[in-house]
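Removed from the display is one protein chain of the complex; every other protein chain stays in position.
By written order: A and B. Residues from 1 in each chain.
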Amino acid sequence: MQTQGSSARALPHSDHGTPLRATVIWVVLIAATIVTWSVGESGATGPAIVGLLFSIAFGKGALIILDYMALRRAPLMWPMLALGWMTLVCALIGIAYWKGLAA
Amino acid sequence: MKYSSQSVAMPYFIAAIGLFVGQIIFGLAMGLQYVVGDFLFPEIPFNVARMVHTNLLIVWLLFGFMGATYFLIPEEAETELYSPKLALLMFWIFLIAGAATILGYLLVPYSTLAEMTGNNILATMGREFLEQPLITKIGIVIVALAFLFNITMTMLKGRKTVISIVLLMGLWGLAIFFLFSFYNPGNLVKDKFYWWWVVHLWVEGVWELIMAAILAFVLIKVTGVDREVIEKWLYVIITLALVTGLIGTGHHYFWIGTPSYWQWLGSIFSALEPIPFFAMTVFAFNMVNRRRREHPNKAAVLWALGTGVMAFLGAGVWGFLHTLAPVNYYTHGSQITAAHGHMAFYGAYVLVVLTIISYAMPLLRGRAANGERAQVCEMWAFWLMTISMVFITLFLTAAGILQVWLQRVSDTPMPFMAVQDQISLFYWMRLWAGVVFAAGLVTYLASFFVKGDSKPLIHA
């Protein structure tokens, strides 16, 4: 299977980004979580709110997938599969929610 | 063959093939009884033939697993077997006990057999697949313990590899879950609940570990791919098999009186059960594509690839077909179940045992691989049996769909026997496919006797 990365990798290049970038992403993720939490506390409902919730979830997931999991520089198939999974799950949850409204 | 004690595998493999032949004979008889109801009546009624057919299958697969283990463990542990004598003794005990049990089924009425064998002391008989008399069950436990002792001792003194550890886990699991066959609560729901702990947790749990380990062993040998790579796959496959298979037991708890949350748990987890089988298919093809050598035993490679594909189709796809609770509500206990059972057992377990036999038998007979003609014969056997099994499955699936429709979905449902008449054409076609399967089996037997220039062993 995949062996280790080349041992003579030039130092400036990084597969995992910089600490600063990781920290900025962390701040964004925490802020997004607080938004989700406050939506829950406000008791707000409706398609727009649910759309917002899962847009946030998708954005957070994409950050995890591309940056924390470091799939940004992986062969395209892998970020596509992971993001495709996110898209599919969020979309089906949306459809189910809509179905629940209609019922 | 690297260690002389590996040769104890030979009688196990021969017995396995012999019992396989018996299984197919009874299968054909039953196939005929489906359409000619009084065939062999009253000598061998359908229920007895069915019991013999399924029990022979289980027993010969167990022989195959044990033979595979005796062949595989010394080579993996790089040491001789702890006690070849014990292995041979257990072979004869298991064979005689097995034969006596089958004769008991055939010669005396089941209730008489139960009286003769102490079923009144501890009632364990009369349950599907676990029909064995109490003394046979105890015998199985003794043989299994002696076998596990022998194997574990061998491993303790030798090299411990991932393959042998996974195999041993599977075998211990097999023995431990069999103990539930002694637990027979009076409450019918509980009875069924724990009955599945033997039946399901064998074939969709611990047997998968055994199967994956055997397949991994053969793939290392015939492809020359790094052990490290194959072991990683093995880890992934067995984790997936256990995660999905253990809770997947829930797909048997839909309608037997267990709480309704099992319909969700069983549906979701068993819907995922094809994943480990799919991984196994990818694994087998991937390893063969990345092979570092051309192994002279082409037939063994074919069996190994066949295992990957047919296990996925039979266990994965045909299992998924009727595993979701809303679907199973209609299909439960129909011919669709029979279709799945046939292809899953053949694809996963029959083929994996034939794979290891195909790889090991020439070595046990002192050559790297059989001659060209013998191998061609063996490959013919593979295709005949596999294709006819595909047809058996397709005919039973068609019969099942029709049966479900006429008997359960339609606005004017027909009674069971009337439906059976309607679908008899499919039973006839299934029978003919079965005849082809038997021809494939005969070809397989013949391949052992085809003379020709066998490939000599090269000692590296």
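Everything that follows uses one rule, which is that contacts are C-beta pairs under 8 Å (C-beta built on N, C-alpha and C of every residue); 3 or more make two chains touch, one makes a residue touch a chain.
Everything that follows uses one rule, which is that contacts and distances are computed from a predicted model.
Colleague: Consult the UniProt record of the chain that does not appear here and report its protein name from "Electron transfer flavoprotein subunit beta", "Sugar ABC transporter permease", "Nitric oxide reductase NorE protein" or "FAD-binding molybdopterin dehydrogenase".
Modeller: Record says "Nitric oxide reductase NorE protein".
Colleague: Given the full complex, what residues of subunit B touch the hidden partner chain?
Modeller: Residues touching the hidden chain, for subunit B, are 232-233, 235-236, 239-240, 243-244, 259-261, 264-265, 267-269, 271-272, 275, 279.
Colleague: Against the chain that's been left off, what residues of subunit A make contact? List them.
Modeller: Listed in rising order, the touching residues are 1-5, 7-9, 11-19, 21-23, 25-26, 28-30, 33-34, 36-37, 39-41, 43, 45, 50-51, 53-76, 78, 81-82, 85-86, 88-90, 92-93, 95-97, 99-101, 103.
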